[in-house]
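Removed from the display is one protein chain of the complex; every other protein chain stays in position.
Chains: A, B, C and D, in written order; residue numbering restarts at 1 for each.
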Amino acid sequence: MTNSVVEAPPAQVPDELTPGHSRWHGLRPYAPLAALVVAAIVPYSTLNLPGVFEGPLNSPGTLQLLAVCLVFGGLAAGYDLLFGRTGMLSFGHALYFAAGVYGTDVLITRAGLPLWQAALLTVTGGTILAALLGAVALRTVGIAFAMVTLAFAQVGAILVARDFGGLTGGEEGLPLDVAGLPSALVGVANTVNLYWLALAYLALVVFVVHRVSGSPTGRVLAGLRDDERRIGVLGLDPYRFKLVAFTLAGGLASAGGVVYCLVVSGASPHVTSSELTLSLLVMVVLGGPGTRWGPVLGGILYMYLDHRLTAFGTSDVVNSLPAFLSHPLSQPLFVLGTVFILAVYFFPGGLASLRSRLHPLLVALRRSRPSRS
Amino acid sequence: MSTVILLALTGLGLAALYFLVASGLSLVFGLADVLNFAHGLFLGVGAYATWWAAGNLPGAGPSGFGFVVAVAFGVLAGAVVAVLVELVLIRPLYSRTIEQVLVTVGLSLAGVALLQATWGADARPFPRPAWTREVTSVLGANVPNAGLLLIIAAVLVLGGLLAFLRFTRYGLIIRAGVENREMVTALGIDVRKAFTLVFAIGGAAAALAGALGGVYFGTVSPGQGGSLLIFAFIVVVIGGMGSVVGSAYAAVAVGLLQQFVNYYGTSGLGDLCVVGLLAVVLLLRPQGLAGKVAHA
Amino acid sequence: MTEPVLSVENLSVRIVGLHILQGVSFEVASAGVTVLLGRNGVGKTTTLRAIVGLTPRNGEVRGTVRMGARSLLARPTHRLVRDGLGYVPEDRCVFAGLTVAENLRLAERRGTAPAYDKVFALFPELDRRGRQRAGSLSGGQQQMLAIGRVLLNDNRLLLVDEPTKGLAPKVVTEVAEVLERVAESVPVLLVEQNLAVVRRLAHDAVVLSAGRVAWTGNAQDLLLETALTKSLLGVGSEVKA
Amino acid sequence: GSPQDTASGGGDAAPVKVGLVYSQSGPLASYGKQYIEGFKAGLDYATKGTGKVGDRKIELTEVDDAGDPAKAVSAAKDLIGKGYKIIGGSSSSGVALQVAPIAAQNKVLNISGAAATDAITGANRYTFRSGRQSYQDVVTAKSFIGDATGKKVVVFAQEGAFGDANEAAVKAVIGGAGATVSSVRAPASATEFTPFASQIKNAKPDLLFVAWAGTTAPTMWQNLDQQGVLASTQVVTGLDLRASWPTFGAAGSKISFLSHYFEGASDNEAAKALKAKVGTIDLFHPDGFAGAQMVVRAVQEGGDDVEKMIKALEGWQFDGVKGQMTIRPEDHALLQPMYQAKLSGSGTEYTATAQKTLTGDETAPPVTQMKG
Partner (left out) sequence: MLATRGLTWRIGEVAIVDSVYLDLAPGEFLGVIGPNGAGKTSLFNLITGLRRPTEGRVLLDGEDVTALPPHRRARLGLGRTFQASSVFGSLTVRENVRLAVQAHRGGSMKLWRRAAADREVAAAADAALDRVGLAHRGTALAGTLAHGEKRKLEIALLLAGEPRVMLLDEPMAGVSAEDVPELVAVIKSLTGDSGRSVLMVEHHMDVILELADRIAVMHHGALLACDTPDTVMANATVQEAYLGEAL
């Protein structure tokens, strides 16, 4: 079955490689910038969105939640470089994220390094780890590749749980020692800085993925997704290109780990679980693989639901329902799982396809109006 | 000597459990090409249904023939749930492999949460005949009867599955359908029925594993299926995707390796060795130990 | 002339916004070979697939297709085939992972005796390679398997899509002979590029152009009129075989 | 507005807002359920049914962390950002360890819940605990062997921090008293324990201390029993939730239990009040109860001033469900009675009976250095 290469995700032409047609064509390059500016000034808004967030936009709780969402938006975008754009189904991407989280935490808390050194070492280490493991795992393809990466991630999970030398804190996790951190990153009042940090990470990932996808290398990656054998016959070594994508994605994930470690101020074995990789896949598909904004939106939405559904489950609305409804609904995972299944059905191309799916509807609406105009 | 026998037999018991879980997974994966993450849910359904039946179903009970009835009910429940899942969730997505994986992931999240919402997060004592708690002395080693029960069940399941694939037309239809559904239809065959059948068998096998796992563990809890699943995946992959015989070999290798390394090496090394074995097998033989079920 | 075995009326197919067939109407006579011609990409394959109900999920089919009194479009493919509509697809679609024998066994239908002797008489190669995986057959051998698979059963109509594509001249001749013999008992709707084969087999011809029917009539008449073939099919004098 | 304004606390008659972050869903949901039931009963008891301290109502906000430290941290930050001065509730050690520093960084009172990790004791000035810690379990276990000198003790624990902590505690407590301590460790994910059981059997210990949590525990006990370990040596372990009692099966009567709490272990006003509220008392009800008592005390003495709250709690002695409890000022350890118990019964009906009660002083852990 190994030759049945994992089916590439629903074909999506990389945005970067297709010219735009719309009348907004000229403005489109600036849309991401505008979005970034809007996101950056969110903490200045006291807007209250009841039901959406617990407090006003600038409250620490909301900013913390948003920061977590943004990190995962970035993580999903990085994972999409593998899955959506190169067609590699890795089940072990959480490993590099976890390496980032634990690397930072251990270097700061146990080794007492300053943040910038810890971050630098961690990202370098995470990238090298991805390169080494990728070099081995990429000798296989398809489902076998997925399983080897899963196995490597499983080793990571076991090592963290074994708590060698008391480094990782085992199943209890390792709270981050904030004594050595810049004070701007410590304390609830400074949550806004963590938010900006997370936003910067997201922007960085999106920019890198965008640049790489639109580069000559990105073109090769897109080709690999369709037909690896053909790439070889064109004179390019598929292995090298896949390894580059794998390493890059791993490096981006470990950078995400650094940020996440700061945002939640600690490491816990949750981040080594294979469920995390699965949820990355969920995020990407929810958003739309191979698109620029899909995975980002998917990551943000997934994390948002994951956090907010716990509140939903205990809300009065749910509690007032009859038991056969309120019991399942009070289980966040039940709601998340159900939402997810519905999403697969009703948004097959992910959120990113929403626009094109709505398009015929809009056209039909416009047509159905008498042609007054 | 008796230690080695004890380790070997308990290792085989563990292997049997892995195989029971893996067989359904392997079948559904190899034949219907669905990487079924909801397999753990079928397992849980089987276990809880057996548990429920033993306490509530007339004629069923925790021992003797009543226990057989309870297990039969559990297996039936597993098969029914699997069929429903196939009909409602998987069928509309055929040939969209990734989406199917995603739906089963969603299902495993939601389903386990549903079990938990209904019966609580805590482990419940599992009804089981008294003899399954006892041991049988084999050459001086006290081998748990529950393990022996698992070994017997695993051998029966292996035989049954092979017979199904080798001697029925369904085996053929399913294998062809995996490759090209359209063309099977174009030969005048209703391929959907065959796939539903595969799910039913996979669900029944999982439910049996759940019920016997309950006997073995002595308890049933919502998350039990999930934790077994990761080893089952490893077994399926080492054995060669879709090869039931391969899964059997792999289960034995994994069970024995784990048991012996845990005893003679430091603990926890067993798990690492199993993962190492997986990596080595895949790098040397990416298709797994055995080929596809076609040649089983 | 008797009732046509198949009548297609105003068949229209859209796939993701592309209007591939735009109101195609034609009939297939109850005996002999009716050939469907046209340049690459005019929609010949699309027509056949629409008739057997294999239009891709994202496609939309309009119009009516009747076999006798029965309307076909709403019925699932496997039913149509069981009722006697045999289909040999363009790219052969043998089951690569199954052996040749298994490919044939799969095509057996309940209730009727499979005509293995007939198939093996036509393609002795298939008998000899019974245990080989179909995926490792050469292109020509795969085509034989694809045709043989359909001939195992009695059919009321055969749809055959470019059976000679990529075949050695000798095998092309053989395939043509087989089809000729088959057509004595079952009507065939054939898509074919090889005009030599068309000349030998076809009674009626339907020519598609850009998703519409451009010409219908007697196939031999069509081939005689060089100007017509040139304008409809782009066939010059140099391609004769 | 500015990037962040923090809402300020209210005036004198304004309600006191207390945020409880605990597991309502996830694997520890039943711990959380007992904790909150206990907390509400305790609040009722400590405020004499008014729910008020003076004029000020105690207003509870409950947030689910689903057992995930990241969610708990988010929730804690949210509450603190909204001006809450008192948070608490952590059900699991992982959550407790990550929430504690947040409390210290933001100078709010944190009263940890059911989490048993020793590391919460002395974690920082702002963090207190309302439950027991692993060390107290081990000291209770030691009480089973009397004079430890020359005895052979084996610890059977799962891999990871929980097992490490227990092994270290046994080495310190029982080993320190003169016993030779060795350990057998098994991966937490193991499903087959026969090899470990035969290792233990071969070691022939005088006392076996088992520290095992999780769903595989019943298999583990069964395997130990089948290999004759339970019959050949004295085995001590902690008594878990009532729901787990039937899963010991026949093995249950062969084990000596140390217990944090079970219904009937104590008989005092608080226990009666708790029982009246919750029906059947279980392992973690007393933790919630004590937590509420501590909150009320803190508000009574400290108002909105966290420093005063800490002062009021440090060294405080009170009568909780378990009996006399003392908050040790040096490291905020909660000294409390512990119990030896026996399990009897069959089928699904089991009862625990107290063999001996150890006082808070007898089970006191060594004083640790306050970290922050």
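Going forward, a contact is a pair of C-beta atoms (placed from the backbone, for glycine too) under 8 Å apart; a residue touches a chain by one contact, two chains touch by 3 or more.
These numbers were taken from a predicted model, which means no experiment stands behind them.
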item	value
Shown chains touched by the chain that is not drawn here	A, C
Given A:Ala98, A:Leu133 or A:Val220, the one touching the chain that is not displayed	A:Val220
Residue among A:Ala76, A:Ala137 or A:Val212 touching the omitted chain	A:Val212
Residue among C:Arg66, C:Arg109 or C:Arg200 that touches the chain left out of view	C:Arg200
Touching residues (missing chain, whole complex) on chain A	8, 11-13, 16-19, 211-212, 214-220, 222-223, 225-227, 229-238, 240-241, 244, 248
In chain C, positions touching the absent partner	16, 18, 39-41, 45, 90-91, 136-141, 143, 162, 165-174, 176, 193, 195-197, 200, 233-236, 238-239, 241
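Basically, only the chains that are shown with their structure count from here on.
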item	value
B-D against A-D, pair bridged by the larger set of C-beta contacts	A-D
Gap in Å, rounded to a whole number, between the CA centres of chain C and chain A	49
Approximate Å spacing (C-alpha centroids) for the pair chain C, chain D	76
Residues within chain A bordering two or more other chains	158, 162, 330-333
Sites on chain B at which at least two other chains make contact	113, 116, 268, 271, 292
Chain B residues within the chain C interface of the complex	169, 172-173, 175-176, 178-180, 182-191, 292, 294
Complex interface listing, chain C residues touching chain B	52, 54, 76-79, 81-82, 87, 89, 93, 95-98, 102-103, 105-107, 109, 149, 153
Partner chain B, residues of chain A touching it in the complex	1-4, 6-7, 9-10, 89, 136, 139-141, 143-144, 147-148, 150-152, 154-155, 158, 162, 274, 278, 281-282, 285, 327-328, 330-338, 340-341, 344-345, 348
